[in-house]
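All protein chains but one are shown at their positions in the complex.
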Amino acid sequence: MAENGVVVVVTGVPGVGKTTVIDAAVKAAKNEGINVILMNYGTVMFEIAKAKGLVENRDQMRKLPSNVQREVQRLAAEKIAEAAREGIVLVDTHMLINTPEGLLPGIPVWVAENLRPNVFVLVEADPEEIRNRRRRDETRERDEQLVEEIRLHQEMCRAAAASCAILTGATIAVIPNHDGKAHEAAETVFKLFRAIAAKFGEVS
Amino acid sequence: MAENGVVVVVTGVPGVGKTTVIDAAVKAAKNEGINVILMNYGTVMFEIAKAKGLVENRDQMRKLPSNVQREVQRLAAEKIAEAAREGIVLVDTHMLINTPEGLLPGIPVWVAENLRPNVFVLVEADPEEIRNRRRRDETRERDEQLVEEIRLHQEMCRAAAASCAILTGATIAVIPNHDGKAHEAAETVFKLFRAIAAKFGEVS
Partner (left out) sequence: MAENGVVVVVTGVPGVGKTTVIDAAVKAAKNEGINVILMNYGTVMFEIAKAKGLVENRDQMRKLPSNVQREVQRLAAEKIAEAAREGIVLVDTHMLINTPEGLLPGIPVWVAENLRPNVFVLVEADPEEIRNRRRRDETRERDEQLVEEIRLHQEMCRAAAASCAILTGATIAVIPNHDGKAHEAAETVFKLFRAIAAKFGEVS
């Protein structure tokens, strides 16, 4: 039953090292026999839109009319909630996305309600650390942002997470991923999986 | 009419001195002829669950299935809103509770909407003050937390309160309770009662 599924939503601003932390935590969980299904929210949305013939590539996703985008978002949330019947689902997504029109919510209320999340995880680092990581990172195209912009972005993500928690009853876990401490961050996420599996996982 | 009742929700992280402030403010209000009914949200929930034969002691509350817990939460909110027909009800509760799964909302949307609160009060202190108070406090079992964890907890409580205010239209009052200033904090809460009684209390 979907009502007993476990959905962990993991978010973090670009450059925070979210992917590294997620991968290590999922691996550690698997080693202990805790099965974690990893789903990228944007990818699930793209697959739904593609199957419906709305887009052919990911760049076209942004150009969908708002109401269509919203419907695809809602369907993706339902698909993820359904997958959660099989075990812990970890959703890789964004709390707020930097756009030319401002910070765009990645988990608006119609997504939050359909996802039925148990936990919102915020992976964080010091703004200066994130700025330096973005500079070093040459594998992805990322805009340089000022430290103050990163600080603001992270602060607003916290507030947005609080709102999502109030709307869903899910918990919020803020997990620091400081330089040279990715292992500790992954360990904390893994312990969170264990606590969640113990609390919510018995029925699934 | 419940619609004209006055509900003041008072929250604060463990160690902030919420109980002292509440008791002094309620006493000061009574001295001025303003009747304040004090209700502890957890106690109201426990009494409802016990009357329904769901639990025998408070420890069992945490082990109730999520959907049952949610229903009990909702019923407690209704009971409090009903008590507010008789005067100002002060609800002693938590904005966010520290759990192994992260910060758990004490006032999710289905509680907020049923409580119909007029004001959310956040009793706060400096994180260092709270840490020291927890150390001195030997009457309750409390985990030592780092100053940074307390800072985060209070910051997230503010964001959660903002969300509750947007969802209900209630105001937010942040009231500092610094070392040696509990009297001033109580005085501020009492003045808030007076302002609320003047604004909303005429019909009750």
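Order as written gives the chain letters A and B; numbering starts at 1 within each chain.
The definition used in the following text is that a contact is a pair of C-beta atoms (placed from the backbone, for glycine too) under 8 Å apart; a residue touches a chain by one contact, two chains touch by 3 or more.
Keep in mind that this is a model prediction, so the values were computed, not measured.
Only one residue from B:T11, B:Q73, B:T93 or B:T168 touches the chain missing from this view: B:T168. In the complete complex, the residue from B:K18, B:R74, B:R134 or B:R158 that touches the missing chain is B:R158.
One chain is missing from the display, and on chain A it is touched by residues 66-67, 70, 96, 99-105, 107-110, 112, 152, 155-156, 159-160, 162-164, 166-167. Hidden from this view is one chain, which touches chain B at 3, 118-121, 158-159, 161-163, 165-174, 192, 195-196, 199-200.
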